[in-house]
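Removed: one protein chain of the complex. Kept in place: all other protein chains.
Moving on to subunit A:
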Amino acid sequence: MSDGVPGPAVLGAPLVPTDDGPPDATATPPATAPRRRRRRLRLWLPLGVIAAYLVAGVIGPLIARYDPIATSVTDRLLPPGSRMSDGGLALLGTDQVGRDLLPQIMQGARISLLVGAATLLLAGTVGAAIGILCGYLGGVVDATVMRLADIQLAFPSILLAVFVAGVLGSSVTNVVLTLSITTWPIFARVARAQTMATRSRDFANAARTLGAGPWHVVRHCVLPAVASPLLVIATVQLGFVIVAEASLSFLSLGIPAGTPSWGTTIANGRDYLASAWWIATLPGLVLAVFVVCVGVLGDELRDRSDPNLSTR
């Protein structure tokens, strides 16, 4: 969560290029077989894990129902692998009021993925639109908006998120709003840079000479060039968004208490560390694996698409 560097290096977490990755096309010797295998692994392994989370988040809660108000005194704080009083197996243990932890974590996956997708969609669309507009028009609009974006990016984003979330109050929609407000400048920046680079390329000029209006140029010349870096940035940001959601929920500023999210479950578990380590540990582990996978995937996509993107 290293965010808040002004200047050119403001891509949040990935502001330092990962140097363990294979160097870029200019200097790479022909890739050797093990290296190619490793690169393939770095793409498909995280994709596989993320797909598994998607399945667990979408289908999991349908199979193992989570009842937010059910309590069972006899099943309180059972360690992982215990039998519950109704005969079911609590694979990951139970929480402080006797609810099975596994369905709770799957429900949490659903919320996290939902918030992540909605935020990226909202912030990505709005940010890209603003960025393309600024990059295409230039001038005063561009200078003003991007200056504002710079100022906002200069502030620690988690602090901003805490403030906005606190003002808006806790609900799923508000978390999405909060995180969109915090992340839109990153998308705007990338979209703007890419627009400025393509705006005056030969094919765009040719289209213009043939009588194409700005809308046509943006749709057919600029958008295709903007899309792929935006997708890369979105992947990189997904990790930040999901950690930020969990952090807000942990501070009880995010997802309301009735809906289990990884953050709230971890916050509950904090009070029972001495007697039930698994309540705080396991959802955090699930979250950590997810974030690491998204991080690896984002780095790999970035290296593949454009080695320079990380420093832009």
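One rule holds for everything that comes next: a residue touches a chain if its C-beta (ideal position, glycine included) is under 8 Å from a C-beta of that chain, and two chains touch if they have at least 3 such contacts; residues count from 1.
Basically, contacts and distances are computed from a predicted model.
The complex has one chain missing from view, so what does its UniProt entry call it, picking from "YceI family protein", "Carbon-monoxide dehydrogenase medium subunit", "Phosphate transport system permease protein PstA" or "ABC transmembrane type-1 domain-containing protein"?
The correct option from "YceI family protein", "Carbon-monoxide dehydrogenase medium subunit", "Phosphate transport system permease protein PstA" or "ABC transmembrane type-1 domain-containing protein" is "ABC transmembrane type-1 domain-containing protein", the UniProt name of the unshown chain.
Using the touch definition up top, pick the residue from A:Leu78, A:Cys221, A:Ile266 or A:Leu301 that touches the left-out chain.
A:Ile266
Which candidate, A:Ala204, A:Ile255, A:Leu287 or A:Leu301, sits in contact with the chain we can't see?
Among A:Ala204, A:Ile255, A:Leu287 or A:Leu301, only A:Leu287 touches the chain that is not shown.
Who touches the missing chain here, A:Gln194, A:Ser247 or A:Ser261?
The single option touching the absent chain is A:Ser247.
Just the residue numbers, please: which parts of subunit A touch the chain that's not shown?
Output for subunit A: 1-7, 9, 13, 15-20, 151, 154-159, 162-164, 166-169, 239, 243, 246-247, 250-253, 263, 266, 269-270, 273-274, 277, 280-281, 284, 287-288, 291-292, 294-296.
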